[in-house]
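Missing here is one protein chain; the remaining ones are kept as they sit in the complex.
Take a look at chain A:
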Amino acid sequence: MSRIPEAFADGPAFIPYLAVGDPDYESSIEYVEALERGGADVIELGLPFSEPIAEGPTIQNAVVRALEGGMTPTRFFEFVEELDVDVPLVCMTYYNLIYRYGGERAERPRAFVEKAAEVGLDGFVVPDLPAEEADPLREACDEFDLDLVFIVAPTTEGQRLERIMEQVSGYVYVQARLGVTGARSDVSTQTDESLGRLSDWDVPKAVGFGIKTGEHAERIVAGGADGIIVGSALVDIVAEGHENGDSAEAVADRLEQKARELSEGAEKGFAQRTPHPERT
């Protein structure tokens, strides 16, 4: 049973992402738990796939580290079971890992979803699965009461929006700009346009791609987003810690701090919204 709707019930949702197993299993557990302490409302857990076509260099490298560290779908599910966090958890991965889970004789993709429900995951984001190809996964999610999040891109319009609206649940992932994932120094103007197109959707709208600072988070939530998704800016901290040989504890502290900056930014942005009429 998905717990995602509760996460959006009071105030904006801060949704951090990390690649699970980056750079190793044990540190990764500490990092994810640090995100919750820093104010995460939902956590996106990346199950690393060898061909991450939607990712920029930051997350590509995280995926390489995680795979070299021995991360597999089986280990991923163990990881989720072992995690000591109370917020909803979303699995972000590519379709082939979902499709292949359980071997040739398994009922696919149901087997993956069944296992995900069993270990306590709440939903999925699958960047290479557009609405056209999503029926089998959507059905399995319905059976186990899990959510299936879809990405809406700056190029998504008209009929495509409607097709996605029919399939989406949990939240809609509003892609803030064209391109691949990666932290940026500015907020894209494409964000406001995308949010505008979705204004009459009931499902919460979380904006991601390129968000790096508390100030970005503030502006985006003030502009109407119900949540923010941040990946690369956090993965950068893991990467740097790994390169410098820092202790997992030190890296976890930095992640917690960054998470706090971002979640507080989101809260500030929320406070600026109606019913606060002084906002121009």
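List of remarks:
The rule we apply is simple: a contact is a pair of C-beta atoms (placed from the backbone, for glycine too) under 8 Å apart; a residue touches a chain by one contact, two chains touch by 3 or more; residues count from 1.
Here, contacts and distances are computed from a predicted model.
The listed options are "Cytochrome c oxidase subunit I", "Tryptophan synthase beta chain", "AsnC family transcriptional regulator" or "Aminotransferase", and the UniProt record of the chain not shown names that protein "Tryptophan synthase beta chain".
In the complete complex, the residue from A:R100, A:R197 or A:K268 that touches the missing chain is A:R100.
Within the full complex, the residue among A:S2, A:S27, A:Q60 or A:S188 touching the omitted chain is A:Q60.
The hidden chain makes contact, of the residues A:F79, A:F150, A:Y171 or A:F270, with A:F150. When the full complex is taken into account, the listed residue touching the unshown chain is A:P127, out of A:G46, A:P127 or A:G269. Residue positions on chain A in contact with the hidden chain: 49-56, 60, 64, 67, 72-74, 94-97, 99-101, 103-104, 127-133, 150-157, 160, 164, 175, 178-180, in rising order.
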